[in-house]
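Below you'll find the structure I mean.
A protein chain is absent from this complex, but the other protein chains hold their places.
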Amino acid sequence: MTALAEPPVMHEAPPSGTIWRLAEDRSSFAGPTDDRAGGLPDHDLLEVALGPHHPSTHGVFRMDVVLDGEEVVRLKPVFGYLHRNHEKIAEKNSYLAAIPYTDRLDYICSMTNNWAYVMTVEKLTGFQPPERAEYIRVIVGELTRLFNHACLVGFLLQDMGALGTPLMYAFREREKILDLFESLSGARMMCNYMRFGGVRCDLPDGWIEEAKQVVAEFPRFLDEFEALLTGNEILLVRSQGIGVLSKELAVNAGVTGPMLRASGVGYDLRKVDKYSIYPRFNFRIPLGQHGDVFDRYMIRLLEMRESLSILKQALDTIPAGPIVDPKAKQRGLRPKAGEAYGRIEAPKGELGFYVVSDGSPNPYRFRIRPPSLINLTVLEDMCLGHTIADVVIILGSVDIVLGEVDR
Amino acid sequence: MTDEIARKELEKQGVVITSMGELYNWGRKNSIWPLQFGLACCAIEMIAASMARFDIARFGAEVFRPSPRQADLMIVAGTVTKKMAPQVVRLYNQMPEPKYVIAMGACAISGGPFKQGYNVLKGIDRFIPVDIFIPGCPPRPEALLDALMALQKKIEGDTLRGANRPRHIRPDAPSEFPIPEFGEHDLVPDKNPALFHPAAVLLEK
Amino acid sequence: MLGSGIIKGMVETARNFFGSYVSRERLTTVQYPEQQLAPHENARTIPLLVYDGDMEHLRCTACGICEMECPAQCIYIVKDTVKKSDYLGRMQFQPRVFDIDISVCMACGICAEVCPFDSIMMDQVFALSTQNRFSGLLLHKEDLAKANGYFHAIHPSDAGDIDARRDEDKRKAEAKAKAAVAAKAAAAIKSSEASAKQVEVAA
Partner (left out) sequence: MQTPEQIKSLIEQNVPGAQIELVPNGSPGGPASILIDSDHALAATTFLRDAEELAFDFASNATGIDWPERVIKEKNKVKKMVDGVEKEVEEITEKKTPAFLETVYHLYSMSLSTGPLVLRLRTGDRGQNNHLPSLTPVWRSCEFQEREIFDLFGIVFDGHPDLRRILMWDGFKDHPMRKDYVEPDDYEYEPTPHDDVLEKAQRHYAQEATV
């Protein structure tokens, strides 16, 4: 990959200590399916259905795995166990009624889902969110990224066998941010906060100060987290050289988000599309070098620090003013016939919405481009040649939420 | 049963008197081990309930078992789709008696906001008996704790003998339920008629 | 040294463990149900219907906007056949049936957002678990109706704003009514004077 508008920066050294590279890079891109899988039923090969009820599949996800001993020779993901028909329901309902449903797509990060959808409708209608609304959107979006990444690391470590502790620390921080969200939007998880051309309600009194305090305290948690994990030899052995994803495959397979950047491709929509007011903030895009599970883990920790820097800048400079475009209409919205595709850098990757209007009060076509699903395209390629225990970790490092995979 | 006043007096002296049934219920209600089983959004709130702030361990229910064979309680946390329903029923059948089901959240109770969808099961009680329903989308972690306390109260009221004794000590009551199959357009059957008795609906419009 | 990372991590967990005895910040457990988190003012769970005074004075006019906009379609309204006078003295319908199926409700708050009569608002109760899905979770008008005082207790600033606006409306309406009455009276006097004149002329 060459020539991005702004050359991305890798942190010189990860913030805490040396990184141990214990394992040799022992995997390479092995092609879609190993030849050995064709030999079924062979007495040497074992077919295992991992899921849909499995403690480490992060929900109701299934992988049909063919094993040679402990080694994976074929892996086919099976989807649809949480196919909740978001697209069909949205096509029956009004534009406004689709917003609370987007909360439930990637149910950990409702705010960014809202944002992607309202941004698409704004493209369709031409509404222009005012300054303050854009700041609020950036603030809640980056807060969402913070706790999504923290929880992801917790879940990943849970998959590696660190039962409880890292996840518990991550959830302790998550609760603080959820408190902010609840006092802002009224709900912990399903915020239903953004509206076409702005946001639903203004920040309550004292919210900025509370948010500043959470942001100020967060680095301490990150340091603690890194002291607990990053140098840990067990984590290093289990994650380095595991599930390597090459740049070329990542780009061709449409992988986005932290997973793509862990493979060394500097493609972050906040820099590329320059949507909302991101160009005003000074932040860096961490890049990985090896594209393995460890890099994906590390990228998330580094991204959290960058998000904190954006948050600090945004919280210090948020202007006063209106929060909704006065031209914007929420109820009974009927955009002119046309179509729009809007995408944002959600914590899991490129979250896109494609809305086709035929001039009626409900969308003619409502499509969600789910980063989690498309990032899973390369799951088999990453897992081939590794042991079954590594499959769980590789899946954990992809960061999927089933609500978004199956929709 | 025992004389309450005499019992209180004895308790002051350090003597605890109890009946077999009470001891049995006391043991069961304080060690309800849930199945580690999340379906959708509500599962995140279930995890939050087991984390530091809400700490479900205070109720003896923090031991989330990955295997249904070791679990007492199934928390159906999230939307049950038609594709997932047979697996949920199978998991329920694999759990040993006594077993309980909490339907957590609107989706598990009735399909919730997704009831208009073609692939969404409109309530898990169509196929398995549910003890406690928690409305909310998603219910707060406190609501889950509240439901757990309601379940404990329910267990406390169980008797070992008599016509009202719970299902697991009645030989005539089934502990396994038929698993639906995938049909060409829908699940076959789409409900268990022996189990699901919806209230009559009067439409006035 | 191999193993130093693990030791470092264990020191961190130990610090957290012992820290939880001295630092409030590390001891985050809320002892529900004995203790409860103070609810945020904006917090919302299920809808409620506000009435002023008694149950007969529901603010709801059965206009059906919330029913139409509800994304989950969990509201069911049937209009009453007789009109009642509202706080401004206008004749309005009231709902004969107002049901919300909270086994479907997704607590999105859109009903409260679109209500033009400040009638449907969001409650903060969450301990709603029940053993009966059918009778326990279909809330009727009687279950949903809450006094304005209750609404004040849970959403004080919203309720204050709404009351101020309604008082203002009421004052205006009364002034208008008074003016109308005065105008009518003046007109009546004028017409009576005029007729008196006519009588005079005729005489």
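Each chain gets a letter, A, B and C, in the order it is written, and its residues are counted from 1.
We adopt the following convention: a residue touches a chain if its C-beta (ideal position, glycine included) is under 8 Å from a C-beta of that chain, and two chains touch if they have at least 3 such contacts.
Worth saying up front: this structure is predicted, and the values here are computed from it rather than measured.
Undergrad: Sort by label and list the shown chains the missing chain touches.
TA: Looking at the entire complex, the absent chain's contacts are A, B, C.
Undergrad: Among C:46, C:62, C:75 or C:154, which residue is in contact with the omitted chain in the full complex?
TA: C:75
Undergrad: Have a look at A:56, A:85, A:113 or A:397 and name the one touching the chain we're not showing.
TA: Answer from the full complex: A:85 touches the omitted chain.
Undergrad: Under the stated touch rule, tell me which residues of subunit B contact the chain that is not displayed.
TA: Here the touching residues of subunit B are 83, 110, 116, 118-119, 122-123, 126, 182-186, 190-191, 196, 198-199, 201, 203, 205.
Undergrad: So that we can see where the missing chain sits, which residues of subunit A does it touch?
TA: These residues touch the chain not displayed: 1-5, 32, 79-80, 83, 85, 87-88, 92, 123-126, 249, 251-256, 265, 267, 272, 335-341, 343, 350, 352, 354, 356-357, 364-365, 367, 369, 373-374, 376-378, 406.
Undergrad: Considering the whole complex rather than only what is displayed, give the residues of subunit C touching the chain that is not shown.
TA: Contacting residues on subunit C, toward the hidden partner: 67-68, 73-76, 99-101, 104, 134, 138.
Note that only the chains that are shown with their structure count from here on.
Undergrad: Find the geometric centre of each of subunit B and subunit C from their Cα atoms only, then give the gap between the two centres in Å, rounded to an integer.
TA: For subunit B versus subunit C, the centre distance works out to 33 Å.
Undergrad: Hunt down the residues of subunit C that sit against at least two other chains at once, touch-wise.
TA: 28, 71, 106-107
Undergrad: Which residues does subunit A have that touch at least 2 chains other than itself?
TA: Those would be 100-101, 104, 172, 175, 190.
Undergrad: Which residues, counting only subunit C, touch subunit A once they are in their complex?
TA: Contact set of subunit C toward subunit A: 2-6, 8-9, 11-13, 16, 28, 40-44, 69-71, 106-110, 113-114, 122.
Undergrad: Which residues, counting only subunit B, touch subunit A once they are in their complex?
TA: 36-41, 43-45, 47-48, 51-53, 66, 78-79, 81, 83-84, 87, 91, 113-114, 116-120, 137-138, 140
Undergrad: Which residues, counting only subunit B, touch subunit C once they are in their complex?
TA: 52-55, 58, 103, 106, 109-113, 115-116, 123, 125, 130-137, 139-140, 142-143, 145-147, 149-150, 154, 198-199, 204-205
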